[in-house]
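A single structure is presented below for examination.
With one protein chain held back, the other chains of the complex are shown just where they sit.
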């Protein structure tokens, strides 16, 4: 099995490289970049060391067409332009960018502020929230890997929304993310001295992951209303926590709620539900593909609180991409992902 | 003016010491501790250096009765026991602990899990949320300094609640705090390797600051309902951000909302309201007594988002204590607090 | 292959568990603790999740005697007491503590302040600085795994000392470590608010790793003199950097020096030498078993600077232990350790 990573000089690309290097069914993993050509990946990422063959190539459709699968870990716009031609040539494409996540090109253009990919390919793309879309993922030719916030949030909300247990207009998501989610590009917003010892809120009611979350919620329950969604930058490198609040339609017991989640995810290798009174911390999934979920119900207010954590570069990007890749290739979804979080 | 700090070996006590050492009207600031006697404060806190007179004394009612004012920066239960006798002898008491914050002793006992202070003194205690209680603070003999989360949250909510602009049952507070809020006592929960690169939620629906916030909201609008309130531990030392969500009763413009806040706080030296589209970060108040507030309104959901940040050891503890002390002594409330945040 | 970890509730033990869970030749990995019995490991370490069989047992010599290999990740004194009996029963023992590192019991007692293990076992113990002791490791029954600082320091110094290129009395080691090296026990010295935004020096000229380093240097060159060795606590969780200074006996070129290192380590899978002008950072080995080394030579002063980095819990503890375990079992030393660092 020969695969390629486009955008290997970014964080998601580097994480893909780490995973695919150790993947039992991948014989060769080549790396491509739009900004560098002929340079070894270790020039950008010394931690990689002198891995054979890890020399960056520039994008070339003929060369790329020869791989079994191609991963895009690129900024907005790149896969929208390049992926269709690869799909047409029979290459399996896994896209970690947002270019194929929104089915409606007009919505994409409103939230991303740029032209959408061709509608036919938006339609063909399969949204890879693995745990809730396994059958479609297995058949996918063009896989659109979910965003980091949507992954944590949707896995946390799915049972409640699908079972119609919460008021459709009551969802508030207060999300916290480590800085690696902002990518490797340098800027004042990711400057250590500005981020360290600091919590910042950003893109209030304006994050491009909002329509992505709402689109999926809408497929689960057509009556869902817009959500309130905030994102906070936390002085850490990896990790996302989505703290989710919603009003229940009628009172239930916490134990029943936790049972519902355990049942919903009983076949999910990477989703772990905490016992009553216990909540996951982001570090408890660090470097792994797990999504850990804890739940609370408050009788005083009739609200449920869901705490869902992932490593944004793993289950929120490269890990889930490999999980989807596994299914697309007909393997067990856990191949190359069977390791515990790195703690502490 | 001679003052004493009880509990100078904790973080709030040390911060009080820093402020009172540089206070223009304090000639002498002595330090007391229940755990140490005859040892210089620099043994616990080397940053203090060889400040003259900073030798810790054990608690002694006769000795303490001679000060003009006494600050308690102590764990629960200490001021509840000692403060009444000092008040009776005419000493002004500023209590940074929670012992006198809840007017109803039964509520205290339920949330704090220990016996409440005598009811008569609970009644006499003035709640020192300075910006909204200046007149009473000026007359206070026993000042109960607000908790860190209530300070950030209540300053962020006051105009909305007092003007009855939000649904009474719609408040959700998602609070984030640095680790110094947990005090100096060592434990696994504050161990660096456990906290660093990590976000944890704790005391979900169970924090003792919930009744404190609800009590004050209730005095502003008797129709207020219970709030949803979550606290998160952030890998930083200082700073609190309260992200507050509420449903508006009827649509309004963001500009009007911001004008309301600016008007509400126009005489408040330490509250700064951000322009539309701008939100404060915790680092922007680091080491200072400011509370910075930003606001958003989302037409899609009809919800307002309030972002309120403080330094938990300053406006959330020692800074506000000095602010209240200033008013109790008849001085300008800004004395000894007129400095900018330390940035970065 | 059945193995046991004693001390699985500490950080090195947890890291061993992570590695051995994914080890291709380990069928079963049981966990033991002197402080807990009958409790699942996930009570101490939620990141582990519901791994089957990970219930803590108390130490029992009969039970332990049935394993093929036993790892001690315990505080000083435990393995010194328990390991001999296991060795006598034919169990391979890998000891991550310091109990068997110093050949001279009197030296142990002086630096550790407690009774040494029996002299016969001190003698039998093989010091597992893998790259320089592979043959002995393969035959070892009682393997003494090196300390974290000695591993980084000795790998950085070996070629210089063995080739007698530096003045014997000129070595100064300025080491920096993340906080996980101090273990999981809570104390003021590891309290987040004390460590964050802080650099501290500790155990100046008094660290118990000094005799361990000097012992090994002495076997390479009997003329070596005492070293100057300082350790600094850095506000990070993992990682050690040893910055090593020494005076050269006669001038040489940096390229020759780097060639010497590359040659010395050409068969070492886990040692990577940087090009001239490049130096490794601790994050570039994070979570992996690598030791990365960079070199400089200053003509102005005649001094060489060696920069050697490891992950203290991996190559500095659990990783090297597994590397040694592999050799003791006759496998390739890289089994279960073939993965790139987690970056960023």
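We call the chains A, B and C, going by the order they appear; numbering starts again at 1 in every chain.
Quick note on the criterion: a residue touches a chain if its C-beta (ideal position, glycine included) is under 8 Å from a C-beta of that chain, and two chains touch if they have at least 3 such contacts.
This one's a predicted model, so the numbers in the text were calculated from it and none came from an experiment.
Colleague: With touch defined as in the header, list the contact partners of the absent chain among those displayed.
Modeller: Computed over the complete complex, the missing chain touches A, B, C.
Colleague: Of C:56, C:182, C:248 or C:307, which one is in contact with the hidden chain?
Modeller: C:307
Colleague: Given that one chain is not shown, which residue among C:238, C:272 or C:315 touches it?
Modeller: Answering carefully, the residue with contact to the hidden chain is C:238.
Colleague: Just to verify: which one of A:21, A:196 or A:269 makes contact with the chain not shown?
Modeller: A:196
Colleague: Just name the one of A:179, A:246 or A:322 that touches the chain not displayed here.
Modeller: Of these options, the touching residue for the absent chain is A:179.
Colleague: List the subunit B residues touching the unshown chain?
Modeller: These residues of subunit B touch the chain that is not shown: 11, 14, 17-18, 21-22, 45-51, 180, 196-197, 237-238, 272, 274, 278, 280-281, 283-288, 290, 292, 338-344.
Colleague: For subunit A, which residues touch the unseen chain?
Modeller: Touch set of subunit A with respect to the missing chain: 11, 178-180, 184, 186-188, 190-197, 235-237.
Colleague: What residues on subunit C make contact with the chain left out of this view?
Modeller: With respect to the unshown chain, the touching residues of subunit C are 169, 172, 174, 176, 178, 193-194, 196-202, 204-205, 225-228, 230, 232, 234-239, 241, 243, 245, 279, 281-283, 286, 294, 296, 298, 300-301, 303, 305, 307, 309, 344.
Assume only the chains that are shown with their structure count from here on.
Colleague: Chain with the smallest distance from its CA centroid to the overall CA centroid?
Modeller: Minimum centroid-to-centroid distance belongs to A.
Colleague: Taking all residue numbers at the subunit B/subunit C interface, are over half used by both copies (same) or under half (different)?
Modeller: same
Colleague: Could you give the separation in Å between the centres of subunit A and subunit C, each centre being the mean of its C-alpha atoms?
Modeller: Chain centroid spacing, subunit A to subunit C, equals 36 Å.
Colleague: Could you please state the distance in Å, as a whole number, between where the Cα atoms of subunit A are centred and where those of subunit B are centred?
Modeller: Spacing between the chain centres: roughly 38 Å.
Colleague: Distance from the CA centroid of subunit B to that of subunit C, rounded to the nearest Å?
Modeller: Between these chains, centre-to-centre, one finds 46 Å.
Colleague: Where does subunit A touch two or more other chains at once, residue-wise?
Modeller: Residues 196-197, 237-238, 281, 283, 286, 344.
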